[in-house]
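With one protein chain withheld, the remaining protein chains of the complex are depicted in position.
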Amino acid sequence: MAMNDAGAAGPKTADDAPARPAGMPMLHKAIFGILLIFLLALPFLVYPIFAMKVMCFALFAAAFNLLLGFGGLLSFGHAAYFGGASYVAAHAAKVWGLTPELSVLAGTAAAAFLGLIIGALSIRRQGIYFAMVTLAFAQMVYFLSLQLPFTGGEDGIQSVPRGDLFGLIPLQDNISLYFFVLAVTFGGILFLYRIVHSPFGQVLKAIRENEPRAVSLGYNVNRYKLLVFVLSATFAGLAGATKSQVFQLASLTDVHWSMSGEVVLMTLLGGMGTIFGPLVGAAAIVTMQNYLATLGAWVTIIQGVIFVIGVLLFREGIVGVISRWLKRPL
Amino acid sequence: MLKRIAFGSAIGALAAGGALAQDIDVTLGVLNDRSGVYADLSGEGSVVATRMAVEDFDAAGKGLNVEIISADHQNKPDIGSNIARQWYDVDGVNAIIDVPTSSVALAVADITAEKNGVLLDSGAGSTALTREQCQPNTVHWTYDTAALANGTGGAVTNAGGEKWFFLTADYAFGHSLEENTMAVVKENGGEVVGNVRHPFPSQDFSSFLLQAQGSGADVIGLANAGGDTVNAIKQASEFGITQAGQKLAALLMFVTDVHSLGAETAQGLNLTEAFYWDQNDATRDWSARFEEAHGAKPTMVHAGAYSATLAYLAAVEALGSAEDGAAIVAKMKEADIDDALFGKTKVRGDGRAIHDMYLFQVKAPGDSTGEWDLYEQISTISGEDAFLPMLDECDFTKK
Partner (left out) sequence: MFELLGIPPQVLLGQLLLGLINGSFYAVLSLGLAVIFGLLNIINFAHGALYMMGAFVAWMLLNYVGIGYWPALILAPLIVGAFGIVLERTMLARLYHLDHLYGLLLTFGLALIIQGLFRNYYGISGLPYRIPDILSGGHNLGFMFMPNYRAWVVVASVIVCFGTWFMIEKTRLGAYLRAATENPVLVGAFGINVPLMITLTYGFGVALAGFAGVLAAPIYSVNPNMGADMIIVVFAVVVIGGMGSIMGAILTGYILGLVEGLTRVFYPEGSAVVIFVIMAIVLLIKPEGLFGRAA
């Protein structure tokens, strides 16, 4: 049995091999470079708040993709970390008067802690059960967000001050805030890229492809699963905490389960298990929500249709298809 | 965002040729609930009312090019504040109108002050708009929770309802209404035996009503609004609560709520409003025109959107510009307004519009002559008695 499995999993790891030791391949370097130049110019082309929203969701989707695409675990409760962190960061900035970077750190740390607890419980189940368990825990976080005194219930935490970065650089202006958000999200995405292409990332892929084999090779699978869960929750939290600084608000929308569904949709649409897929998916969905907002409930319907088509006909996602054409991992 | 309706620009351009002294662009954004529990009492009706105000003001004839846009905030603070921000930053909106749901209104009030726009709030109730979170750019026109408490809360307590239990919508508005009403109840010698907070919006009130029933209160005060109030009243009757002798006090009810409940269920309820369509010839005329355009009688929120817009446009005309929101609000505070719908009205230093409020009772089905003939007026509460006194630190005319 073990031999057969090894044979089946072999080519997959071989595919990834070139990307591993010698740092980033040229193609990825080029894409990240072009992306950065584009993002530097973006706030002068579109409404900066919209651009910041796209970046926050891109980081969120990338963090989610770490868990689903590379860890093979479908969490249906990632809103808990995204929204939970946004509450903590908003509270830190508004009530404790922390500077933006410390507020974001506080939110991120809270998400990591939440991820540790929920992750430790959830990885006891697999597959569909895992999805449902994470969903139920996220719902618990939702009710806590509704009822804990510091979250402001239905009102949320409003009028969060934008503060001065490191206590020195004022971020009240949309453009200066934009570059702060760009640094955070771009840095976060690069960090996730590093994780995926580290030895840890390789083990994750091995577990995803064939868990029994990884166990027989002597890996403590549960520890790896927990670690990837916590990492994913942490970066989802980083995205949520940053978003709360942009919109100066933390609200129930970000902890609601429909947000968990949205990030699944972004990843699925862009291409799960690819590097750039979540970014494309997030940009596509946020843009659609923004420009089709006038259609009201039709936005939900269109999202549902994308889901159905994605699952039935288009499981590789946009970047997955491009990657197949180019015959290179993206 | 939803719809753009350009007024007067075409006519204005024709007539311009130097004949008019000024040519001012004004963009008004009606931001409210267009699909949820407050859609009937605000929603499209407020857009209709705002449009009527622009026409009645003869904006085009006075050189004002007014454009009206509208959007649905879905009663969510995050959605509302995003739209408001984008309206001010990108769409050049000068004033945001209506904004029911206090949590959203408070968020929009802060952004409005930051961007120096104008918030003409008609739909929200929280007194925080002109107190704890007062802003120089806010005008709170129609009603607030203190006025409701003074009206309905006082009347019910004085009629013998001494022990109160509150069923409160768990957000800014509900909290504010509960707090104000508790104060009024205690002031009038009543007693508060308990309260329970329900999620907003809520469908099933049965367990809350059971708690209220077990509390031994004379009166169950419903500190919620719109669809929530309607559902709570229906379920109270299903569980035999009203039949068993406990009274319901709907602290905020609109004529559309009473209409959807039906006079059969709602008869005898006391309620406080700033406006009722059948008060005098002016309100009847205006309401008839409104009904023709919208298909239902106006609520006080619709009337408030109309009157506040009129007052706003007058201030813009006087200043010759719609750019400086704080200056426009200051100008509005100088005016002595004699409004067709609200009577003598004065916008106070804190942005609170002071006008009379009215205590009504819902007619029994037998006394009603038509589907909208629902209220009987019990008394008039003068503006000074209805609203809370101004906080010194919120008097922006002094600064």
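A and B are the chain letters, set down in written order, and residue numbers restart from 1 in every chain.
Throughout what follows, a contact is a pair of C-beta atoms (placed from the backbone, for glycine too) under 8 Å apart; a residue touches a chain by one contact, two chains touch by 3 or more.
Every value quoted in this text rests on a predicted model; they were computed, and no experiment measured them.
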Residue, one of A:Ala30, A:Ala183, A:Val308 or A:Leu326, that touches the chain absent here: A:Val308
Residue among A:Ile49, A:Ala112 or A:Leu135 touching the omitted chain: A:Leu135
Options A:Ile34, A:Leu121, A:Ile169 or A:Leu292, residue touching the unrepresented chain: A:Leu121
Contacting the left-out chain in the complete assembly, out of A:Met24, A:Leu144 or A:Leu226: A:Leu144
On chain A, residues whose C-beta touches the chain left out of the figure: 74, 76, 121-122, 124-129, 131-133, 135-137, 139-140, 143-144, 146-147, 257-258, 261, 264, 268, 296-301, 303-308, 310-312, 315
Interface with the undisplayed chain - residues on chain B: 35-37, 39-40, 196, 199, 203-204, 206-207, 210-211, 213-214, 226-227, 231, 238-241, 244
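One rule holds for everything that comes next: only the chains that are shown with their structure count from here on.
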Chain B contact footprint on chain A (complex, rising order): 47, 49, 146, 153-156, 158-159, 174, 247-249, 251-254, 293-294, 296-297
Chain A contact footprint on chain B (complex, rising order): 1-2, 34-35, 71-72, 76-79, 81-82, 85-86, 89-90, 102-103, 106-107, 110, 170-172, 199-200
